[in-house]
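Here it is, the structure, as structure tokens.
Left out: one protein chain. Kept in place: all the others.
Think of it as A and B in the order they're written, each chain with its own count starting at 1.
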Amino acid sequence: MTTLRRLFLAPTMGTLVLLFFAPMTIIVAYSFLTRGVYGGVTGEGTIENYIRLFDSLYGVILLRTLALSAVATLLCLVLGFPLALFIARSGSRKNLYLQLVMIPFWTSFLVRTYAWMFLLRDTGLINSVLLAAGVIKEPLPLLYNNGAVLLGLVYSYLPFVVLPLYATLERIDNSLLEASADLGARPWETVTRIIIPLCAPAFRAGAVLVFIPCLGAYLTPDLLGGGKTVMAGNLIQNQFTTARDWPFGSAVSLVLMAIVLVLMIVAMRSQKEDLL
Amino acid sequence: MKRLLPLYAAATFLFLHLPLLVLAVFSVNESRFTIWQGLSLRWYKAALEDSQLAEAAWNSFVIAIAATLVSTAIGALCAYGLWKRRSSFLTGSLYTTLVTPEIVMGVSLLAFFQWMFRYLHLQLGMHTVVLAHVMFSIAYVVIVVMARLRTMEPALEEAALDLGGTEWDAFRLVTLPQLWPAIASAALLAFTISFDDYVITSMVAGVDSETLPMVIYAMARRGANPVVNAISTAIILGLGALIVISERLRKT
Partner (left out) sequence: MTRRTLFLMGVAGAAGCSRDTRPRLNVFNWSSYVGPETIPDFEREFNVRVRYAVYESNEEMLARVMTGNSGWDIVFPSAYLIQPMRSFELLAQLDTNRLPNVRHLEASFQKPVWDPELQWCVPYMWGATGICHTRQAAQPITSWADMWEPEFQGRITMLDDPVDVFAACLKKLGYSINTQNPDELRAAQREAIEQKELLRAYVNAEVRDQLVAGDVLAAQLWSNTAQQAIDEAKNLAFVYPEEGFLLYADNAVILRESKRTDLAHQFLNYLLRPKVAAGIVMGARAACPNVSARALLPEDTRDLPTLYPSPEIMARGEWSLSSTPEIQRLRDRLWTEVKSA
């Protein structure tokens, strides 16, 4: 039994070691080395990269990343809950609605982000319509700012909260809701006092499912934020390409990974069902 | 409240789908600006005639097919192995690859390849992109196949063993036939993920391995270009179809 199993697990194990653990080890090593004059890595050891990261300048980027992710997560939860509630109550059309939510999500992240560029830019649809209708005289600067990035993040990850919330809502015993109504609660009160507390684990799960990818976001802040270093992901990409400071970029990557891993462990501890 | 909820849901669905609908509508717009000037397929024609786009699309296909074949094979076998007996190390590692930010995975692979290539005299190219894609697809394949395995009766395999078959026989003749739809579903998912990837690909691509997302990104950064609308709509429809089929297979 074990030989076959080992044989089956070996390729995955090998891939992980070669293409995940080895690369991450190199990043760890680089984060403690020094940058060469025009780029590259020299052999001198240092912890300066980490010290630089918590300097006020780059610390702002980390804080902004945390803040944008937190706000995006909150918005997703608030906006996603009523949608999940609607789907859970929609009877025979549940699957159709679920697919309507999930399928666009899986098509193309890049295209969906570009779609918002098309809508929000100065010559984009929203500005064109408002200008044509005479509501505004000059185009509104809807793109290339933190607000656009927030919008992009919420748009990208909203489906992630709908699924766990829907799964929990579907399982809520109807008799609880009936009892609540019988005891005189208005629909609003039933929702806030019974349904939402029952969904607490789903809210936690959904929050983690959104917060973690938001922390690591690169494409959304890059395209919608105007190529400025809005979030940690942009800083990392910048350091590994045009700035050619691989050691510093490695340090930022590891700090981001550390935050993400801590969150993941916390989430796994409080989750009952596993995906894997 | 009863009336508010459906209204809200409709608004949210609109929010989720409007950007894509707008793209699709303007991809058939005659004008290059956001003023409607009548139906036209000129942007699709322009997209088809662009040799850089054609080459990039071809590269994307080749890479996606190669990466899908490898990652589906490896991942399906891994899911089966994990189903037989859990391995928290492997499971934890796969989870970690899922939560790792794409940019971090991309730069780490870049650093790894460049470091290795000093000794092997290789360059970044199609092969490095395929390797990278295999890496990030495996976890998804494992999840999909694992989900199907969990609904299966282990007793059936045990019966096969009792009847004198080897483990390999039990796998091949009992479990695998039931697993095909899930494996196909995982393959389609892996294909979609690979075809659409930008972040990791951009870090490890070489001179001759430009992919479609890379071209779209460059065009999107450069400014308003209606050809992007056409390609985008085509991608949404294409990948959307694959995902719908994948979902159907997953549920069989």
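By our rule, a contact is a pair of C-beta atoms (placed from the backbone, for glycine too) under 8 Å apart; a residue touches a chain by one contact, two chains touch by 3 or more.
This is a predicted model, so every value here is computed, not measured.
Asker: Of the residues A:28, A:100 or A:243, which one touches the chain left out of the display?
Answerer: If we include the chain that is not displayed, A:243 is the one touching it.
Asker: Considering the complete complex, identify which of B:40, B:87 or B:123 is in touch with the unshown chain.
Answerer: Touches the omitted chain: B:123.
Asker: May I ask you to list the residues on chain A that touch the chain which is not drawn?
Answerer: 35, 37-40, 57-58, 60-61, 122-123, 139, 141, 144, 226-229, 235, 238-245
Asker: In the complete complex, which positions of chain B touch the hidden chain?
Answerer: Contact residues on chain B toward the absent chain are 114, 117, 121-125, 206-208, 210, 221-224.
The rule is short, and it goes like this: only the chains that are shown with their structure count from here on.
Asker: In their shared complex, at which residues does chain B touch chain A?
Answerer: Going through chain B, the ones touching chain A are 1-2, 5-6, 8-9, 12-13, 15-17, 19-20, 22-23, 26, 33-35, 73-75, 77-78, 80-82, 84-85, 87, 90-91, 93-97, 99-105, 107-112, 115, 131-132, 134-135, 138-139, 142-143, 146-147, 167-168, 171, 189, 192, 196, 198-199, 203, 213, 216-217, 220-221, 224, 228-229, 232, 235-236, 239-240, 243-244, 247.
Asker: Can you tell me which positions in chain A touch chain B when the two form their complex?
Answerer: Touch list, chain A to chain B: 1, 4-6, 8-9, 11-13, 15-16, 19-24, 26-27, 30, 79, 82-83, 85-87, 89, 97, 99-101, 103-104, 106-112, 114-119, 121, 123-125, 128, 155, 158-159, 187-188, 191, 212-213, 215-219, 223, 227, 233, 236-237, 240, 246, 249-250, 253, 256-257, 260-261, 263-264, 268, 274-276.
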